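One protein chain is absent from this view; the other protein chains keep their places.
This part shows chain A:
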Amino acid sequence: MPSIKLQSSGGEIFEVDVEIVKQSLTIKTMLEDLGMHDEGDDDPIPLPNANAAIFKKVIQWRTHHKDNPPPPEVDEDKEKRTDDISLWDQEFLKVDQGTLFELILAANYLDFKGLLDVTCKSVANMVKRKTPEEICKTFNIKNDLPGTNKICLWTSKLILYF
């Protein structure tokens, strides 16, 4: 199995199966740009936006899902579901918030749509059915909305109906 070398932001080098990272448009583009397919070129591809720990997790996810076809095009008219995360993925995503958000950033940067989809769904599940106060508490967000002006009139009007 051909493999390629990828270097994380901290300098750590990972040797991974080409099949696993092929779906990443980012890596694919880099491979083409640096002209590295054919030769047994040993120079690792630098990925300055991915740190080692997160990169390991991404590779773990991709390895598990390597036989999955790329996710289908979204049907715009269908309601987007969040209850269809596989059990393995649910276990995989039982991490602290910081790691979860890093995974989103990494999936975005490396362009792994499947991982991006499932991580965003997870966060959406953390938001669903919560009141604004509960959301602030969950994510440690400071509510800097002005309490007494039109913006809150709008939004508090809305809250009546929802």
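Methods note: a contact is a pair of C-beta atoms (placed from the backbone, for glycine too) under 8 Å apart; a residue touches a chain by one contact, two chains touch by 3 or more; residues count from 1.
To be clear about the criterion, contacts and distances are computed from a predicted model.
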Among "Response regulatory domain-containing protein", "F-box/LRR-repeat protein 7", "Tubulin delta chain" or "Protein ANTI-SILENCING 1 isoform X1", the UniProt name of the subunit that does not appear here: "F-box/LRR-repeat protein 7"
Only one of A:Met30, A:Ile59 or A:Ile135 touches the unshown chain, namely A:Ile135
Can you name the residues of chain A that touch the chain not displayed here? 76-77, 79-82, 97-98, 101-102, 104-105, 108, 116, 120-121, 123-124, 127-133, 135-137, 139-162
